[in-house]
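One protein chain omitted, others in place.
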Amino acid sequence: MRPRWRKVIADWWSNLSRFILVTLSLMGGLFSIGIIAGGYVTTLEDMESGFKAISPSDVRIRTEAFDQSLIDYVQSLEGVVAAEGEKMLFAQLQTADGEWQDIIIRVLPEEEQQINLVELLEGRLPQEQEIIFDIHRTIDYGIGDQVTIQTAAGQKRQLQYTGTVRDQTIGTLSGSYFVAPVYGYIAYDTLPWLHQEKHYEVLLVTVDPQLSAEDYKALKDDLTGLVEQSGRYVFTITDLRNNDHPNSGYVRAVSNLLALLGLLSVLLSGFLVYNAMAALLAQQMQHIGILKAIGARQGSIIKMYMVFIFVFGLLALIVAVPLSAWSAQALGQFLGLRLNFRAGDLRLVPFALVIQTVIAIILPQAAGIIPILKASKVSVQEAINSTGIQIDEFGKSRLDRRLEKIKNIGRPLLISLRNTFRRKSRLVLTLITLSLAGAVFIATFNVRASVEKYIDKVTAYILADVNLDFDRNYRINEIEAIAKTIPQVVLVEPRSAATAQLLNDQGEALETVEIWGTPPDSSTIKPILLDGRWIVAGDRNAIVLNEAFISNYPDLQVGDIINFNIKHREISFVIVGFFQFIGNDFFLAYAPIDYLNEVSGNRHKAANYQVVADVSLVEQDREEALARTLDETFRSAGFSIRSASTSKSIRGNATLGLDTMTFFLLIMSGLTALVGSISLTGTMGMNVMERTREIGVMRAIGATDRQVMKLVLIEGVIIGLISWFIGVLLAFPISYLMSYIINMSIFGVTGEFSITINGFIIWLGIVLVLSVIAGLIPANNAARLTIREVLSYE
Amino acid sequence: MDTGNREAMIEVRNLVKTYYTGGKPFSALRSVNFSISANEYVGVIGKSGAGKTTLINMLSGVDQITGGEVYVNGTAVHALGDDQLALWRGLNLGVVFQSFHLLPMLSLLDNITLAMDFCGTYRHGKSEKRAMALLDSVELADHARKLPAQISGGEKQRVAIARALVNDPAVILADEPTGRLDSATSETIFRIFDHLIARGKTIVMVSHDRTLADRVNRVFNLEDGQIISNGGEEL
Partner (left out) sequence: MTASLTPSHGQGALIEMNQVGKTFYSASGPFQALKDIELSFYRGEFVGVIGKSGSGKSTLVNMITGIDHPTRGKVFVDGIDIHAMPESKQARWRGRNLGVVFQFFQLLPMLTLAENVLLPMDFCNMYSPAERPERAYALLKMVGLADLAHKLPGSVSVGQQQSAAIARALANNPPIIVADEPTGNLDLKTADSVYNRFTALAAEGRTIIMITHDPEIAGRLTRTVTLKDGEIINQSSVKTLTPAGNTTNDQGDVNR
């Protein structure tokens, strides 16, 4: 081997610990980029291909009871690939300790499943009097156990638990996968055992993927017409064509945030390479001088150090590629379980590999080239005689001159302050990582606040203590009378719902709208009004519309007449106001309950009741008790009750999903904080190393260890404070962006934006602690240096 | 092309070096002229700050010349670029420093072969053989695999001299080569230089030690950047 390479190896060897650290950090950067890029690609691929494989329904029509003959007929239509019937039961499952938990039971079709396939993971598909469960919620039982189901009508039935499946459609229709209840699946033939009629209520259709958008729309209209002509009322028709896996939004959101973290770690590793090289070269200045003195040209020196750096990248790459591929797969498995998809096998993702290679080769070289070029240009004379305090760049920039004007703060503090700004490029790099970390941290709190504000809005429409949901309409008087027998109940407010079609002037259907009937001046709704007013006493055909109408039909005004098709009748309403609900893509309206019931043929009946209890019932468990009492009372009286839930538990469910997200975000910002503090420690270490001579001088003229330590610590704190300040400014756009992404992926709406002071204050505390810790090691080292070491020139 | 006085091994004309510290000029050398013949042994004597190190740096081209001309062995040093200088220096000059300047991470042998590596003068197998021969000539062949930290100061300087001789240069420049050595060790080093003169080399040695005058053929007394007396030659 040529001796110059022996020198390169010796340099590696003699700085081993530092370079292992740099290689590790580079590896960390490459690893995170690899896992993010690889994980993103494989997860989305797996989700997409997995979701396609279950033949998800393109059209979903909820209507009145039908049987196989309608299905067969639909199947024969041109453009229809498959049609299938479905039925959903709302029931309760007894837990091991005797409580009841909500369960949705999907009735599998009589024929073999063709649409929305469930994937059998364990055991076997259910036969008569058997049930299988989806894996997304753990239940208290294992395969082979007998489980007890309580139907809406209150009958209790034993079923045999025979298998576990994955149902990727959970979360497609309502709310989010994370707050969905337990899903069970039974055979069509089990329906009578649960006292249910053998029929379907939902028609699922898949269409030819080649179908043009117009043909598809025509087919959809044909389907609706067909069902209506058969004498059945169409409650809802849902278009699911082009829908992704219901949870793909989460992956996108998570990946966006992770990409930010990956970027940070790459930035940090580049920074560390730069730092390490700058330190090494400062230390090897004399060597470079000697090399030049004995005949080395600038090119050979640059080459030597570049090869030196190349080793970092190569080593990091060799370890990071397989490790990240493996981890991406493990992440996929984990996410598959959490996000309800089937993760694929271990594989190398070319996209991730290319990114990693480019970063591994280019980044260290780019980071190192600056100090290398600088060092290689130094004249032999300067390099060999690098002694004494370097009269450096301080005093040249405008900032420095401004700093010079700050005087009346005592010299030691002055030194810290001016030292902070001596190495400007290094300071900028540190500030970038630390500020970004801070901004992400602060944003986490703001995102949470934003989502909470959003949830607040939703719950403003369900202020009652208990929400009673029946399986069908009951007479309002009857329900009220029974509810009032429970002493705590103060008020029972009915709600009825009707599905309607918004009509244009020509009488053509435009949108499906859900209209809720409410008593006027309801005390259980605190509407957020955008215009006009709420439903008040004396209103008859008044209607209040949500913001979806404003954004889709901006011409609509308060006072306008609006027409709907309700149960095949055209009904006119007068718009009295607009309210804000949870998003733009969901048409919702409120109308006086009496009028709505009248036009939908349900006079004096309702399926939903809002129960308000005595004000003293403030604690959640007492509300829960009331909900249970109501549930039992109505069930034993023979009412078919779907659920009796407290508003707080509804809110709690939503918060549960939010907590998952917040936890993830906090981990992420914790990591960025770690990244930031590593870079701060690196900077402080470099600063102190460069100034060992100055520190020696200060000690020679009377500074004690404590004073020297204080100088270094204060410098760290100054950097921390500056980064906090920048982080605060950055937190606003980042919070906005993250809130947008999270809201979009959880609720599918732009949602709300809110700022909370907490994140700012907590981060200030953390950054102060971090900067003290980051300064502590270098400060300690600085204090330990003996003056002789510092002042000796060789 | 003007190559200076063909008789002279080193020819210096109107050499000026000015440093700028804090924006203020400081003249380290003010118009220095001299000429050194082949196989001369010249001592440059002066106090710290007199400009003697600056002078030797100008001859070796390790520092930028502000004005004037320097010819060494027929090469116009002042006209060479940084990279040309490095190669030229490696091939034509042996430089010996006060603080040895061996690379601490390389063995004595590697320190010597490294110089051949950069100049590409000897093939790898041969360069090692030559390095061993050179180490042998300074009586350090037994220590060839040791690191610089494992030998004494005097031994380090002998290795540095061996390194300066790798490419068999005609001129050797030495900056206080015994400045860090005790009296007895210094003697050994001086004997090596005497031996090199006997082999026909040209040596320029810098020192603040007046006793150097007794060892060399000719003395330049340097004070405040000027030669105030130049043994044997008219100024």
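So that you can tell them apart, the chains are marked A and B in the order they are listed, and the count of residues begins at 1 in each.
The definition used in the following text is that a residue touches a chain if its C-beta (ideal position, glycine included) is under 8 Å from a C-beta of that chain, and two chains touch if they have at least 3 such contacts.
All values derive from a computational prediction rather than experimental measurement.
Student: What chains on display are touched by the one that is not shown?
Tutor: A, B
Student: Of A:Ala96, A:Ala700 or A:Leu729, which sits in contact with the chain we cannot see?
Tutor: A:Ala700
Student: Of B:Ile151, B:Ala170 or B:Ile197, which residue touches the hidden chain?
Tutor: B:Ile151
Student: Of A:Ile415, A:Leu491 or A:Ile714, which one is in contact with the hidden chain?
Tutor: A:Ile415
Student: Spell out, residue by residue, where the missing chain touches chain B.
Tutor: 21-24, 26, 47-49, 98, 147, 149-153, 179-183, 208-209, 223-224
Student: What residues on chain A make contact with the chain left out of this view?
Tutor: Counting only chain A, the missing chain is touched by 387-392, 394-395, 404, 410-412, 414-415, 418-419, 422, 693-694, 697-707, 786-788, 791.
Criterion: only the chains that are shown with their structure count from here on.
Student: Can you work out the whole-Å distance between the CA centroids of chain A and chain B?
Tutor: 69
Student: Under the stated contact criterion, what part of chain A meets chain B in this complex?
Tutor: 2-4, 6-7, 10-11, 13-14, 286-287, 289-300, 377, 379-382, 384, 391, 794
Student: If we count contacts the way the header does, which residues on chain B are in touch with chain A in the complex?
Tutor: Touch list, chain B to chain A: 21-22, 57, 60, 62-64, 82-83, 86-87, 89-91, 95, 97, 99, 101-103, 105-106, 110, 113-115, 117-119, 124, 163, 167.
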